[in-house]
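Encoded as structure tokens, here's the structure I'll be asking about.
Apart from one protein chain that is not included, each protein chain of the complex appears where it belongs.
Showing chain A:
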Amino acid sequence: PLPPLPRPHPAKGIHKCRKMGQDIRNTVGNVPMEWYQDYPHIGYNLDGKKIFKPIRNKDELDEFLDKMENPDYWRTVHDKMTASDIRLTDEQVDLVHRLQKGQFGDVNFNEYEPSVDFFTNEVMIHPVTNRPQDKRSFIPSLIEKEKVSKLVHAIKMGWIKPRKPKETTPQYYDLWAKEDPNAILGRHKMHVPAPKMRLPGHEESYNPPPEYLLTEEERLVWEQQDAEDRKLPFLPQKHSCLRAVPAFSRFIHERFERCLDLYLCPRQRKMRVNVNPEDLIPKLPKPKDLQPFPTTMSLVYRGHTSLVRCISASPTGQWLVSGSDDFTVRFWEVNTGRCMKTLEVGGAVKSVAWNPNPAVCLVAVCFEHTVLLLNPSLGDRLVVSSTDQLITAYEPPEEDKEQAVTWALSEGLEHNKGHRLTLTHPKAVKQVVWHGKGDYLSSVMPDNSSNLQVLIHQVSKRRTQNPFRKNKGLVQCVSFHPLRPYFFVATQRYVRVYNLIKQELTKKLMTNCKWISSMAIHPGGDNLICGSYDCRLAWFDLDLSTKPYKMLRHHKKALRGVAYHRNYPLFASGADDGSVIVCHGMVYNDLLQNPLIVPVKVLKGHQITHDLGVLDVTFHPTQPWVFSSGADTTIRLFT
């Protein structure tokens, strides 16, 4: 940069000269001059007049100009007391130099004058003092003794510790000691090499083989093409010798393009997240490892003449009962498919339920307005006779209470057919279900308008009660908890769990289904499945949430029946598409582990009749077998 132009500054020089002559002395004494910062003056002179600050303070620029222009700048000092610049005289400068060198200020002072020793270094026969030595120089010092004894005491008491040995390890350390010498360093790892230039080929030769030379047509085409479309950016040319090769006219152009290539080349690795879609699917065990489960159709129970609405297996697993629209209830031997008994009832059988208590041989059948308790006389004779005794042993209470249903004991011919008790309901009964102990049973009469929808009956006392005071919606099905005194009521969209002892609502499960068709409770009691007419199956973990833990949409059509197996971790669902889907549903004792649900098998066999497929499913109580009843008048056993 050019030096700034010199500027005249006349006022300065005059001011300085004027100051030089005068003796301006500040009388404020040795006080910090900052005290006068905010005042226009800086102190008082000998006459008691204010010494004013210069009107304009020098700023950095003035200072700089001064430094550049003033040849005496180096010997100018600022006097804070007077706020004036003083140019040092030659003598003063000399003095400063001398002081800087460590010399005396006075020029005339000779520091190297010969010295005269006052005391000689030689021992004279007459000492300067002849004072005898002190006694204390012969006896041990009391003070020292005291100090030493204190130290000794402190050492004994352990107050003073021996000095730590000095650490000899160096303070610094090897920063890269832990680094693998063979590893590629980070900055090298991310190294992206510059794009390489294409190596020249034969067509770039000064004397290319004739096949690389373009013909006339090709040349014309080349010339008509856009520069970007051309296969070669140049025309191969033949020269007789290297000498004849002209200067490369595209040199600058080509270099520029190369620079562009380098400049525009992305020098960063793109971190692409490669997610294998397989990894996102949860790991489920193979169905092969989850055996046993039913796989093939083994037996077909034929005999009904209309669609079989409901089936139930005896607690021992020897018998199966089925109810059909042909107004009959049939009893089957499970392992042969033999129909052991056929009972005519007065209506299409809507639901059958075998008493789950193995010590009682009773089957509840419901049709139209009636729930019928049958003794099929199958199985152990003792159990059969004790069941009859249990029913006949009833003694009517003193005062007769008005009940919602009428209990009637069957006699004569009906008794011989197996009828025991008839419960006549005021409305059509849709479902009947037993409590696990086998004394209570519940019947469902769906009705949108009254609170008389669910009734709980006690067989041994022939008592009936209506547990609900309000109508909370059309009841679809009910179920007892297998272990605890809970009662599940499924309406169209919700499943309500009632505590029968406290007589209160415990939980309300939201199924997210449009219309529930069936429900089953896990034998452990903490899980529940709901089938719905909108093709869904909802699994609820009652400990987890009131929302479904899992929704399964395996069926193509409306679900009609769902069932859990009593011992095996299996559940099945039957639907109008004629298939039964068996799933592995493992429930763990560990509360932290969620149930494992794996669909394992689609069982087909039922023919679809009148758009109805499978109407009910139930498991064999001891074997991993599933029964399904269908609209094609058959019951099928899958093993």
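In the analysis below, a residue touches a chain if its C-beta (ideal position, glycine included) is under 8 Å from a C-beta of that chain, and two chains touch if they have at least 3 such contacts; residues count from 1.
Note that contacts and distances are computed from a predicted model.
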There's a gap in the complex where one chain should be. From "Beta-adaptin appendage C-terminal subdomain domain-containing protein", "Anti-silencing function 1A histone chaperone", "Ribosome biogenesis protein WDR12" or "T-complex protein 1 subunit epsilon", what does UniProt name that chain? "Ribosome biogenesis protein WDR12"
Looking at A:347, A:379, A:473 or A:523, which residue reaches the missing chain? A:379
Just name the one of A:336, A:406 or A:607 that touches the chain not displayed here. A:336
Contacts from chain A to the absent chain lie at residues 291-292, 298-299, 316-318, 335-338, 340, 379-382, 385, 622-623, 639
